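Every protein chain except one is present and positioned as in the full complex.
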Amino acid sequence: MAERKPIEGVTIEKTEKLIEDTLAFMPEKAAKKRRPHVGANEPSASPCAVKSNRKIVPGVMSQRGCAYAGAKGVVWGPIRDMVHVSHGPIGCGVYSWGTRRNLVQGIPGITSFPLDFTSDFQERDIVYGGDIKLEKLLREADELFPLNKGLSVLSECPVGLIGDDINAVTKKMEKELDKLVVPCNCEGFRGVSQSLGHHISNDSIRDFVIGKREFDEEPGPYDIALIGDYNIGGDVWAAKPILEEMGLNVKAIWTGDGEIEKIAATYQVKLNVIHCYRSMNYMCKVMEEKWNIPWIEYNFFGPTKIAESIRAIAERFDDTIKEKGEQVIAKYTPMAEEIIAQYKPRLDGKTAMLFVGGLRPRHTVGAYEDLGIQVTGTGYEFAHQDDYDRTAPEMAKGTIIYDDVSEFELERYVETMKPDLVGSGIKEKYVFQKAGIPFRQMHSWDYSGPYHGYEGFKIFARDIDMAINSPTWKLVKSPF
Amino acid sequence: MAERKPIEGVTIEKTEKLIEDTLAFMPEKAAKKRRPHVGANEPSASPCAVKSNRKIVPGVMSQRGCAYAGAKGVVWGPIRDMVHVSHGPIGCGVYSWGTRRNLVQGIPGITSFPLDFTSDFQERDIVYGGDIKLEKLLREADELFPLNKGLSVLSECPVGLIGDDINAVTKKMEKELDKLVVPCNCEGFRGVSQSLGHHISNDSIRDFVIGKREFDEEPGPYDIALIGDYNIGGDVWAAKPILEEMGLNVKAIWTGDGEIEKIAATYQVKLNVIHCYRSMNYMCKVMEEKWNIPWIEYNFFGPTKIAESIRAIAERFDDTIKEKGEQVIAKYTPMAEEIIAQYKPRLDGKTAMLFVGGLRPRHTVGAYEDLGIQVTGTGYEFAHQDDYDRTAPEMAKGTIIYDDVSEFELERYVETMKPDLVGSGIKEKYVFQKAGIPFRQMHSWDYSGPYHGYEGFKIFARDIDMAINSPTWKLVKSPF
Amino acid sequence: MTENAVKKITTHTPEEIERVAEWTKTEDYKEKNFAREALVVNPAHACQPLGAQMVASGFAETLPFVHGSQGCASYFRSTFNRHFREPSAATCDAMTEDGAVFGGQNNLFEGLENAYTLYKPKMMAVYTTCMPEVIGDDLTAFIKNAKAAGHVPEDLPIPYANTPSFNGTHIHGFDSMLKGILEYLTKDRKVEDKCTGKLNLIPGFDGNIGNLREYQRILDLFEIPFVMMPDISEVFDSGCDGNYKLYPGGTPLEEAAESINGKVTMSLQKWTTPHTMRFVKSEYSGVHEVMAMPMGIEKTDALLMKLSELFDKPVPEELKKERARAVDAMTDGHQYIHGKKFAVYGDPDYLLGIVSFLLEMGAHPHHIVCSRSNKKFKKEMEALLETSEYGAGCTVHVNRDLWHLRSLIFTDPVDGIIGDTHGKFVARDTGLPLFRVGFPIIDRINLHRSPVVGYQGVINLMSMICNKFLDIKDETCEDQWFEMMR
Partner (left out) sequence: MTENAVKKITTHTPEEIERVAEWTKTEDYKEKNFAREALVVNPAHACQPLGAQMVASGFAETLPFVHGSQGCASYFRSTFNRHFREPSAATCDAMTEDGAVFGGQNNLFEGLENAYTLYKPKMMAVYTTCMPEVIGDDLTAFIKNAKAAGHVPEDLPIPYANTPSFNGTHIHGFDSMLKGILEYLTKDRKVEDKCTGKLNLIPGFDGNIGNLREYQRILDLFEIPFVMMPDISEVFDSGCDGNYKLYPGGTPLEEAAESINGKVTMSLQKWTTPHTMRFVKSEYSGVHEVMAMPMGIEKTDALLMKLSELFDKPVPEELKKERARAVDAMTDGHQYIHGKKFAVYGDPDYLLGIVSFLLEMGAHPHHIVCSRSNKKFKKEMEALLETSEYGAGCTVHVNRDLWHLRSLIFTDPVDGIIGDTHGKFVARDTGLPLFRVGFPIIDRINLHRSPVVGYQGVINLMSMICNKFLDIKDETCEDQWFEMMR
């Protein structure tokens, strides 16, 4: 991949100065903590110099969530046929109920469970412990929702603090209910971000799920699992058909619109294809180690990256698949070109700054570029070094890379770099819109989507055009 | 029928005084004109002393409409399969479009035509005449609405004044289109009320419709036509099933949800049963004279009158029908009793005053009485002597009877008699509601209905209870 | 077949019905439909006297008086009753056949006398129906004679307007009656160098009481003294307190008379008030302005800036805040309406406002229908469309009715329809939501109390439209697309 062409007006010097000027507002200690997390991009440097996966600076408005959010919201919640119990006080379950847009098939409450199940801890549960209640709860849940294929128990902060043993309870109940009953010790105080929640969830899958089921059908040469697509706004439903058109059998999805028993049987596939590296790479490595399943990263944002990814995936299979892969590309390229012809003239030369989670800060860059938009800054809420290493080459020289950026910083970076669009989260959305800056909520596709695949690109292009070119922005400045 | 029992506090003397006091506000000439139109009821007097069918007093707010309203709104509009052309300026058609609630079956615009067809006269049409335009219009209408079974042309004021000859045009077009094309010279300036519009329409049916079609099937002994039910709020659909359950074949309906060709073939039936005597008695008499078809009035408001009517109609047929009639009564009486048991305790002893059109000022009295409500005043917008003669016996002694009552008078009569409900038209509704008096719009069933038949009685009872007992009335008086 | 043969009753087969039903959705049908020259089907306009009656109702203690057939008066009244769910007092002189022969003078005499005695108005505003217009009654003479003959006091104001139904629409009747009343009341009231300091505000034909209250609120915030002519805001939105009032509000007659010495006279409906404004320009002191109905941000801005300029007052802080809040709502909500196509119909001034709002939201006013107007209006609308890229491909149809609109939508679909209640049939046929804006609205409650003008109007229009689209999404999507958030 060639290095990105430089962006007019973006230089390492300017960016470094911007960073210094911004951090100067902070108390010394805080600035010192933050300094390593922000940098001007050096596409050729390896590894990326930006530090990550550290505690947030207390008192600074971070956008981060917690381990529970990473476990419930990201990994477990999207599994459609399980009862996911938010175990602890009322809040966590309510706030994460239906707010991540991990869509599911099925009949809600009957065969799929996008509901809020909670033990709604009261004072007495803190004092006497919640294990007995949990046991009763699981029994009640299984009785009232008999078609569930399993139950997950997601611990909230107090559970860990008061020393409950949910693992004992789930073990007992798995036997009693004859279903997968999975403990996940994802108390929000653990770790520094959602990321540990992903990891703990990976551990739970490793320890309590995978290997416990097998597929009905005999394994085939084209069996794969789709890893790290959470079906936000229907992304899986736009991505999976592409893989299927390539001739691959998608046996399991981790975890968007996923089914727990198929996840448990995933060790039988031939290849794991992974979109969200951050949240799921650990399990790919586990499966590689234990079952010799290779894995490959891919990117289904924008036609350029989709084609690259189709070819890279096909490369792992025989000529049949390679040929079909090319057919898929040939089939959809005209549609993609049409979209580009429609929107690129309206967007060419615009710039965008991003700050999101998981994979998007780097994976979506190509999609913006397909539309003629250059990304001048990007960063992650909860990335690790390997994410940043993968990001640097995708960004032009001198663009700004920020890790766990605070609202305070981001405002100033945006103020100075003046992008035509900011793509970030709901907490930032209205801040930037007040400033008259077009914005898309890029965790949840701003209630739109899917953005994955060719179908998603069409929607992505429309949405980006709508955001940037909405005539409403012209009205922000009052004539009086 | 026994004379109504007296109503507490209602006497001839009091009522006469009320009338005198009210008319005293008027200029002498106007009071003199109005005096004969109002009276205290003498149930046993024959004929009723109240004068009717006179010109309204200019300058006094009458509720009356015009001949066009009687023709388009009442008689023709409800025929579902004709294109009814409001011929003249734009207004009449627009105001009468969908505002009378004569519901129809069929696919609107395809097989039924609850639309507003108009020639939208412009100055040039007044100057040069509208006949040529009308001819073209009928051709256009038939082309665009090919499944129509006929077209009616309803003249508005200017048409008669400028000397157009719509009859010549319709005659020509009937031939050309090979469909019933009916002229109706119902200019609004003709006559003193809607009533002349009914009559002119009857004439049009007599001259241009009836006799021109025949039924496919052989005539049977139980063939009847339902006359004078305009299907307001679905009344026909609540009345017709009763007649059918009695074993009668309803071959045609005049004109609610009616079909023009069946109307044209009505001369083949054995009996005409007529609900709205005012608007259709002329045609019954014509059919009696020309085709020897007997006719009978009936009343399908409230279980008492329904049972009476079923028996009276059955009386015209053989024992089969009589027996079935009794079965119908037996079948529905428990339902009616249930309704009465539910609502009468909430309504017993209440009083109501009415002022409506056609048949309702007398026909609904029994339904109110079924619910325990006494009617203390009633009157008609456009009745004739025969209507009042039929009304007097239905009302208690001393109750007030008013013909073509003005808003000014009615307000004062209501103010003094203090009924718990006023049942009248949309123009009066909000006047009385402002005064805190429960009201039902009794031309259109206040967007409810049906009120005919047993099914209708259930809705009637619910609505009357709702109107009188709505807790909103308690809020009218402000505490400050 | 002989002409008078008795025929059997005919029936259509289901196939035939299906065929015709489908045919009405085709280009072929559309072509035939648009070839119509004589037939009008489902028009979206009413006749002149209706507009005249709205004006008459909007002056204090004024009795609207219909010279002509009685049925007309009942139609006008019930139309207002249904829309406002309010009383609508008006009387008439009930001309009948003899009037057609001898003229309506006697009816007018008797009618005026009775009405005056019974209803004690401070003014009677007379307007005509077709009948006296066709026979050529001379109202100037009749009213003069009525006074001379003592039927009504000499000094009772009885302005009148000729409002033939076979010419123009309700907005033209509005214009004539308003001009008639102002001409009458202001006669000989002009005083050199006198200035009331007030704004004479002419809102135009508007069934939305909320709009009128919004104008009043804006002017109060500016602290601009004003008189609204006519002012139906209380007349057709009076309270229920146990007492019916025949004359619950309206423009005070003395203030209307003094309006000739006003500082500024402003119409907010250009297409509704040409004659009135011509009269104002020729007779009134002060500044004369015609502004667009303030729908959408830009037209509201323009009004406020004009008021600010004319009265040398800054735009009130509260309105600045409201503007920013409305823009906030627009930026927050644009995604629910951006790119959506609409069919809109109604009166010219309303249409210009709605189209302006839609363009500001990035929506397309795809089919614009005015069932009675002219080429000049069409040009003005087209010029408005040209101001925005979102107006590209949108077309304006003048003197086309709602049956034409049906063909337009079937052959070139949209996402929603904006207009009065009469559009509900085309909305149902085409399976689209109808956003009720305009007059009359006779199948929903309270909508006439919710302003569509000013910054608040922007929020209201957005709420109505976007939330309905979201309702539809929630109601029609499959389970898998049913979501907590939207």
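Order of writing sets the labels: A, B and C. Residues in every chain begin at 1.
The rule is short, and it goes like this: a contact is a pair of C-beta atoms (placed from the backbone, for glycine too) under 8 Å apart; a residue touches a chain by one contact, two chains touch by 3 or more.
Since the structure is predicted, the reported quantities are computational estimates derived from the model, not experimental observations.
**Student:** Since one chain is left out of the picture, which of the remaining chains does it touch in the full complex?
**Tutor:** A, B, C
**Student:** Touch as defined at the start, partner being the missing chain; which of B:W76, B:W97, B:Y343 or B:Y368 qualifies?
**Tutor:** In the complete complex, the chain left out is touched by residue B:W97.
**Student:** For the full complex, which residue in A:I7, A:V192 or A:I296 touches the chain that was left out?
**Tutor:** Of all options in A:I7, A:V192 or A:I296, contact with the hidden chain holds for A:V192.
**Student:** Give the residue, chosen from C:T331, C:S373 or C:S388, that touches the chain omitted from the document.
**Tutor:** C:T331
**Student:** Quickly run down the residues of chain B that touch the omitted chain.
**Tutor:** Missing-chain contacts on chain B: residues 97-99, 101, 103-108, 112, 234, 257, 430, 433-434, 444, 446-448, 462-463, 466-467, 469-473, 475-476, 478-480.
**Student:** Name every residue on chain A in touch with the hidden partner chain.
**Tutor:** 25-27, 29-30, 55-69, 85, 88-97, 99, 107-111, 114-123, 125-126, 133-134, 136-137, 140-141, 143-144, 146-147, 149, 156-158, 160-162, 175, 188-192, 194, 211-216, 259, 261-262, 265, 406-408, 411, 425-427, 429-436, 476-478
**Student:** So which bits of chain C touch the chain we can't see?
**Tutor:** Within chain C, the residues touching the omitted chain are 82, 85, 237-241, 320-325, 327-333, 336, 421-422, 424-425, 428, 442-447, 449-450, 459, 462-463, 466-467, 470-471, 474, 482-486.
Operating definition for what follows: only the chains that are shown with their structure count from here on.
**Student:** To get from chain A to chain B along touching chains, fewest steps?
**Tutor:** 2
**Student:** Looking only at C-beta pairs that count as contacts, which pair of chains has more of them, B-C or A-C?
**Tutor:** Output for the comparison: B-C.
**Student:** Among the chains, which is located farthest from chain C on the basis of C-alpha centroids?
**Tutor:** Computed centres place A farthest from chain C.
**Student:** Can you work out the whole-Å distance between the CA centroids of chain A and chain B?
**Tutor:** 68
**Student:** Rounded to a whole Å, what is the gap between the Cα centroids of chain B and chain C?
**Tutor:** Here chain B and chain C have centroids separated by 32 Å.
**Student:** For chain A versus chain C, what separation do you get between their C-alpha means, in angstrom?
**Tutor:** 53
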